[in-house]
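Data first, discussion second: the structure below is written as structure tokens.
Excluded from the complex is one protein chain; the other protein chains are retained at their positions.
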Amino acid sequence: MRIGYYPGCSLLGSSREFGESVEAVAEALGLELDQVPDWNCCGASSAHVLDHHLALALPARILAQAEAAGLTEILAPCAACYNRLASAREALGGDPALAAEIAGISGAPFNGGVRVLNILEFLTRFQTEIQARVTAPFRHKVACYYGCLLVRPPKVVQFDRPENPASMDRLAQAAGAEPLAWNFKTECCGAAFSVTRTDLVARLSGLIVADAVRSGAEAILVACPMCHSNLDMRRPESNAGMGTDHQIPVLFITQALGLAMGIDPVRLGLQRHMVPAVLAGV
Amino acid sequence: MSSAPLGPSSADTLASRLRRDLGIHLNHCYQCGKCSAGCPVAVDMDFTSSRALRMLQLDEPRLDRQVMASEGIWLCLACETCSTRCPQEVEVAKVMDFVRTEALARGLAHPKSRDILAFHHAFLDSIRTTGRLYEIGLVADYKLRSRHFLKDVLLAPKMLRRGKLPLLPHLIKGRDAMARIFARTLGKGR
Partner (left out) sequence: MAKIGVFTCHCGENIGGTVDCAQVAERSRALPGVVHSVDYKYMCSDPGQTLIKDAIRDQGLTGVVVAACSPRMHEPTFRSAVAEAGLNPYLCEMANLREHCSWVHPKGEATTDKAADLVRVMVEKVRHNTPLQPIRVPVTKRALVLGGGIAGIQAALDIANTGHKVVLVERSPSIGGHMSQLSETFPTLDCSQCILTPRMVEAARHPNITLMTYAELEKLEGFIGNFKATIRRKARQLDEKLCTGCGLCTTKCPQKNIKDEFNEGLGTRPAIYVPFPQAVPNKPVIDKANCTFYKTGKCKVCEKLCPTKAIRFDQEDELVTLDIGAIVLATGFKVMRTDQFPEFGYGEYADVLDGLQFERLASASGPTLGAIRRPSDGQEPETVVFVACSGSRDRAKGVPYCSKVCCMYTAKHAMLYKHKVHHGKAYVFYMDIRSGGKDYDEFVRRAIEEDDVKYIRGRVSRIYREDGKLVVKGADTLQGGAPVEIRADLVVLATAVQSQDGAEALAQKLHVSYDPYKFFAEAHPKLKPVETNTAGIFLAGACQAPRDIPETVAQASGAAAKVAALFSRDELTREPVVAVVNRLPAPEYSWCVGCFLCQSACPYQAIGAEEIRGRDGVLQKTVAQVNPGLCQGCGTCVATCRTKAIDIQGFSNEQVFAELMTL
């Protein structure tokens, strides 16, 4: 079984372990990931902030490339890339004049023939298969953190609930984990301000980590590279800001599922985290 | 806030353009404040989202300018909490996007936006050149633009050790397509 695949820039670099764990899980499920040929960066927040047309043209080229390659669905594990691609697809689909204008800019028309899946949608589709392949249940209490872009805006994403979503919790449960009820499931981590307003990220991510710890979680599961970076890489700053020393590890959902399916932790990139992924049985 | 009288409405106010170009009706906003209540960075903003919308919905160029020149719009995380919870279905996050674009186009962007804009420009410079983000290039470019030379200096070796910082950029084949895209959008009029 094949599926189109859009890794996005962060899965090649700062969130390499996310890419590794996605590929490992796909392989274990017997799925072939067909990378979108010659894919470009989706523009992330930067294009979105500076130029509306640029923010549409960059994803439009990606979608056109995928369509030309005969792909009907593409998986975009990065929540920001997913949101950019899905938003562009919706904007262009609803406005033929705009679609024509953007095609003129991107140099390639997109006819709406490609659907974009986020990582949770994708994994949910294979939940039964995943559960069947669990050999080392991930028996830990986890706080599933969804962040913003996987569940909002609801009209674009149309997946799970924008308040108290449950898809990642169900996946975690399928892997043998105990997902906990906690309050910061969808509160923003600080998004793209990691470098320019590290103080905001420290505060917002700090609140998320604190609530996860308060709820009794042993690990936070995420499905977005930016969230992971803010909760993991910026932990020293959030701990400093709150006067705490929380060492709770942050894992990608694909890493937790991979571990449950008996895949080697190194293959899943666990050693790449800043906050050591120290958990019993890992 | 000065008490200058409100004048007749102009067809070119931000509110009228939001209605015309984006189909967003600011007069749907009844100032309930739910957007500000749920905004993670409302405490840091000079004008919260609900206050900014109030200023825009009066169709006054003077108030439009104040919003465009505010710092708050640059703190917006684009987390979409506001749009999701608005009882009148006003797309607040899209309004913020629009105001930012206008502020830049008219040269009104707040001084504190400098670093944020430097980051975004550095990011876009990187992808224009290679097609995909080159993180080392991004950081170098940002530091040159923002003069924060020592920012995150201790982080680089940690990232390198963990294999998270590729030394060489990825170059896509369609680099001329990228150049054209940029020329036709961000590069226009420069």
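Order of writing sets the labels: A and B. Residues in every chain begin at 1.
The working rule: a contact is a pair of C-beta atoms (placed from the backbone, for glycine too) under 8 Å apart; a residue touches a chain by one contact, two chains touch by 3 or more.
Fair warning: this is a prediction, and the values are worked out from it, not measured in the lab.
Within the whole complex, the absent chain has one touching residue among B:G33, B:G137 or B:G187, and that is B:G33. The omitted chain makes contact with chain B at the following residues, 28, 30-39, 42-43, 47-51, 81, 85-89. Residues of chain A that touch the chain left out of view are 161-164, 183, 211, 214.
Keep this in mind: only the chains that are shown with their structure count from here on.
A separation of 22 Å divides the Cα centre of chain A from that of chain B. Across the complex, chain B meets chain A through its residues 40-41, 44, 75, 77-81, 83-84, 91, 93, 97, 100-101, 104, 115-121, 123-124, 127, 131-133, 135, 139, 142, 146, 151-152, 155, 158-159, 162-166, 170, 172-174, 177-178, 180-182, 184-186. Residue ranges of chain A in contact with chain B, taken from their complex: 9-10, 12-16, 38-41, 43-54, 57-58, 61, 104-108, 148-149, 152-154, 162, 186-188, 190-193, 195-197, 200, 204, 233, 271-274.
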